[in-house]
Every structure is written in C-alpha cells, then in structure tokens.
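This is the structure I want to talk about, given as structure tokens.
A single protein chain has been removed from this complex, and every other one stays in its place.
On to chain A.
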Amino acid sequence: MTDTPKIELRNVTKRFGSKVVLDNLSLVVPKGKSLVVIGGSGTGKSVMLKCVLGILRPEKGEIFVDGENVLKMSTSEREQTLRKFGMLFQGAALFDSLPVWQNVAFGLIQGRKMKRKEAKDVAIAKLAKVGLGPEVGELYPAELSGGMQKRVGLARAIAADPEIIFFDEPTTGLDPIMADVINDLIIDSVKDLGATALSITHDMASARKIADEIAMIYKGRIIWAGPRSEIDSSGNDYVDQFIHGRATGPIKMDVLKP
C-alpha cells in the first residue's frame, strides 16, 4: 500500500473555450514528499491545483487521491476527501469579514463543527506556530501586512492537520527575507504534520528550498520531472532556460519587440 501515490493525475485535459490549458497532463505526488511544480505564468499551474480540488472539472483524464478516482465520486464522498486537504492561496484569500483567529479556525468551526472556544485555542496554537502572537488573532486581515497575511493563510491551511497541503505561489509578492521565512515555515509545518505537499511557483529559490522533487510544466504538459538534486543537470533546454531566467531559449514569450 505504501506504493500508492498520494495524488496522481493521469492524462488530464482542461479547456477554457477553445484554449487548451492542461494538455494530457500526468503527474505523480508520492506520499510524504514535497513536490514543486515550476513554470511560467499562464502555463496551467493554478488550473491543475483547482482540478485536483474539484473547483474545476477537467474534460478528460483521471485524478486519484489515495488511489481513489475523485472525478467519479459523489458530492458527499468528494467533500469527505476534501477534508484531507489544506491550501495556502497566492493572495492568502483570507475572509476579510472575519477576525484572524476565526479565519484560522474556520475549517474547524464550519467544516468540522468544533466548539468555538476549543477552536480558538487551536487557532492561537497554530498562529504561534507561524510566529504570530495571540493578539494578532483579534485583528482583521486588512490590518495585516502581506507577509503576515501569508502566515495567517498558512496557519489556516494547517489548522485541521491536513494530510495534503497545496501551496499556490507561496512567496510571490514578498521581500526575499520574508519569502525565506515562509519557506522555512512551510518546511517545518509539512514535516511536523508528515504531510504530502504540492506547490506551484516560479520562484526558483523557493523551489530549491522546499522541494524533494521538482516538475516543470510548459504549455499544459509536464516536460521534466525529477529529484531536486538533478534540476541543474536535467539536460532539458526548457528547464535550463527557466531556472537560469534567460529571455532567450526554446521558450518564447509573446512579447512584441519595439
């Protein structure tokens, strides 16, 4: 049973109108590993995560979580499976109508019917884990800086002790030091929970730090996958261009030259 991957996508295709965003994409996330998918903007990274979560429905292909095809599940089975997940969104996506502690405790109170008082204690413990004091719990998300919002988002993602955590561009929009703080927190919280992590990013420093394995997505397909140690010797021109951030190479940007 240990061989069953935690998450597996098989030949997943997703279109928006005539635009193919995921093109026969296949990807395996082994249990307990941290896989980082790198790729440029608009290559289908976020769409891939949303397909696994069931927010978007692919036209073709199969998606397995713990060996079960989530696309064939009933709504209630699906909701049950979603309890295994936690997600840190790119813009943190905190509920701005609720104070910070209720944001962190949201999945416990609404999703799991935990008592508010009990949930608040858990929320404060999780906030402490991401380096925020209990007084932050009483503030509203709009009163926080971007880095603090990300940390609250991380606390919310790990509040219900998920088996799988998704990180959508966890370091985008942060200064390099705060980005590294977030990277450390991600490593710690994934390790503490023994969780499986799937991240998407275009920040190579972050990818090198949090990944066990790296995969690169380009035009809706995985064009390279391997352990982190092999990323510099992939022998793949696309990967080389991306990790060194070169404007010239096989990947052409749609930029009009003046």
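One rule holds for everything that comes next: a residue touches a chain if its C-beta (ideal position, glycine included) is under 8 Å from a C-beta of that chain, and two chains touch if they have at least 3 such contacts; residues count from 1.
As a convention for this text, contacts and distances are computed from a predicted model.
Novice: Mind telling me which option in "Acetyl-CoA acetyltransferase", "ChsH2 C-terminal OB-fold domain-containing protein", "Electron transport complex protein RnfB" or "MlaE family lipid ABC transporter permease subunit" is what UniProt lists for the chain we can't see?
Specialist: In UniProt, the chain that is not shown appears as "MlaE family lipid ABC transporter permease subunit".
Novice: Using the touch definition from the top, which of A:Pro58, A:Gly86 or A:Gly137 touches the missing chain?
Specialist: A:Gly86
Novice: Could you tell which one of A:Val20, A:Leu53, A:Met73 or A:Met178 touches the chain left off the display?
Specialist: Considering all chains, including the one not shown, the answer is A:Leu53.
Novice: On chain A, where is the contact patch with the chain that was removed from view?
Specialist: For chain A, the residues touching the absent chain are 50, 53-55, 79, 82-83, 85-87, 89-91, 93-96, 106-107, 110-113, 156-157, 160, 166.
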